[in-house]
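Only one protein chain is missing; all other protein chains are in place.
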């Protein structure tokens, strides 16, 4: 490697995804953060809002100015809300930047589907076409050398990594898939609301957006591609009183007879050479804390012979593998570096 | 009512179910607690282990002695572990006591099924026959005047109240039922373990006993009875980092076309006159905190037209409606009192 | 008692203090809630914002109109913010209502001191004079028969009940008092903020308003009155990741030699006939959960012979004894009822 580091900028540095990008990129040996950018707080030290970065990040926040960003950086991460990215990313690309977008704006290839679920106008079709869906374990080859990545959503990451090998092998019925998803509260971001007010969600378990979550078309688009036929899923999202972590518990009818040990083997083979997916041995289940603060996705299985169904459990840290970590994994692939560069932090336990 | 109060004893007073019985019975206008009983701590003040009862419960704990209990009490609650109740309850009945048993020992009518799931010997068949399964909203009439109640499990209570009306109406396919259940940690009781060690389960979400939980045959027995055919369910249990609360998210294929509003109407009609089930209006979901500390079971629905599936969410406080509160509801029915006597405490919020 | 119930109204029904008043008043045998009032949500069902009250409270919220309130109620609780009560309460009194005010507006007798700490104009001096400071265990006699009560703050309640007997006995040096106070997050109310955003305060311990909390002059005013000389305290407030509960850990230099057993005796004697203060035996400490959901204040002591200091720990549920519960205790005293009427709910444990 050359002595020169890659210059990266982060738009949306004052969200949870943004500060997590900073945490990992500070330890990334090939990268230098040249700008931390926030539309809401430009000119202020980032430590005003995030004192945990005191004496670590000395830069002030900058305004969102594509030309200025392009002068200082080669790659930009956009950890901006849906609707904002859709407008900003084309300008960043036009300014000559490589872009890794963490919003949902470029994940859905069909603009009409996007508009149905996201309730605002879709980006231009050629941009949707151009964006590589950065589920690294599936599309890693396409990510290599690309210049514009659409980083997957948190729920889809956990869901797809849990379902794809079995679906791809034809071991589960694509018409039977039910996904019961649970997320920690940081998934709702840093904007305050009654739903995320401590006294309302502590010691509470809530269900929300049943069958209406905007991550559903993202899951279905990818599963349909794997299955070679349209796949529609039942998808429930819950809010769990913890800060980080997603668990998706997935149910599907088994096609044929397969033991748990065979599933372990199938999955381990599918994810061979993909260091961030850890398939637990038969009879063992992952818990969200076992991936806390790390880029791992851990998966376990149960075959229910009584009902002929398969239960798959997949866990990630929503802020890492579900956002910032996977974005850096995509950066590594884009740049031709080892996929794990800067990402090999162990889970924080307990 | 007469001036004389009913004398009740509580075996297992040093478990969470036991102290919750005490909390409610202290405010019950028709009842007097004459003995608090614990095999492990007899002779000690209950406040040694539960200082929250200081200056409230002045009695010392007593040993488990059926004759002595029968001399002081008319009715006994056995909040004892499975395996213990199976041996103790026959002696209490023989001593002339009415019994409300909170263990799982008398819930499964088929001793062989019990032994498969509970891994120890079943009670005698005639006792299993004699025990009335005290799901008050279903079997309230049978409970009236009976002398021996087997109080339902926490997961089955939330599950069955959520499924029965739709199954009974023939609106859901009995072969399609999947139950994704989540519980607070108090459900594991007061015995210490690594699983319930604070630093292990705080900020964590775990899955356990997938398709193996001993509450499964209890759910299936009751659903089979409603459906008039054998029902087998897929049943997953999760441990959520909160103290109290159960949410069961249930999935089933819809038979025919039914709107959410029709489901609300069906359920409200089914539970008419049953004050502890609250069916939310269409589009609203219950959360566990909304029943915290109370005997309510709250239920909501979503019909997914895309997949033809119905999602039902049911919440209870596992220590109240899932244990002590339902046991007192059964006492009220047994004694011919109003079902709500002593139980109309509002949820504690926030 | 007469068959007719006392009619009460609650202004500020959509705050945590307001809904806790409702929880307790629903079970109060002498009281009927005739109006639930909210400036922000009038016309809506209270269950829109608080679905835990579904099928329990059927009334819609009403607007704040003193004349209308006076037509329907005899007594009004004002669970309104500081600054709002100061303006509203005079109108309610003028309309002929008895008032129990839960804000800080009438607690400080010296308007200039109020303005220094609260940063807005004090109410008229004659109203400050008229308001009885409703620390029931201290001023119970003055509360009896009065028509206007200023209910104590949450921190002052825990602090004063913990300090008064020792200070009154001359056992501690009034110049040496340090108060290290910790509160659950519900104390900050239902208004959303970054400070109370779940992902910010979960798994976190914060310190705030050091030596600047507006409860300091309230504590000092009362301690000065007991000591017969001006008392100034060092007072630190912390935010603890839990919903309910206050613990104040207090330090003072001992005057003379006193054992822990003597302190227990002193306090039990001081609080004789005051059922909501529970003094733990020597060597035992209270925890906040041991008063959760109840009106108790539990107190423990340690004498440190090495340093000659006394450590006092006092715990309350901030929403109950620190707000709604104490307000009802004051209502009971005002009306000449038993102090405990409607308040004898045991702590919810676990």
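Per-chain residue numbering starts at 1, and chain names A, B and C are given in the order in which the chains are listed.
In this section, a contact is a pair of C-beta atoms (placed from the backbone, for glycine too) under 8 Å apart; a residue touches a chain by one contact, two chains touch by 3 or more.
Keep in mind that this is a model prediction, so the values were computed, not measured.
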Omitted chain's touching partners, listed by label: A, B, C
Residue touching the undisplayed chain, where the options are B:197, B:212 or B:269: B:197
Omitted-chain contact residue, chosen from C:103, C:146 or C:243: C:243
Which of B:13, B:159, B:243 or B:311 contacts the chain that the document leaves out: B:243
Residue ranges of subunit B at the interface with the undisplayed chain: 16, 184-186, 188, 190, 192-194, 196-203, 241-243
Absent-chain interface as seen on subunit C, which is shown: 178, 180, 182, 184, 199-200, 202-208, 210-211, 232-234, 236, 238, 240-245, 247, 249, 251, 285, 287-289, 292, 300, 302, 304, 306-307, 309, 311, 313, 315, 350
Subunit A residues that touch the omitted chain in the full complex: 16, 19, 22-23, 26-27, 50-56, 186, 202-203, 243-244, 275, 278, 280, 284, 286-287, 289-294, 298, 319, 344-350
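Convention: only the chains that are shown with their structure count from here on.
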Chain whose Cα centroid lies nearest the overall Cα centroid: B
Whole-Å separation of chain centres (CA-atom averages), subunit A against subunit B: 39
Centre-of-Cα separation between subunit C and subunit B, whole angstrom: 36
Subunit A and subunit C, separation of their C-alpha mean positions in angstrom: 46
Overlap residues in subunit B, where contacts from two or more other chains coincide: 202-203, 243-244, 287, 289, 292, 350
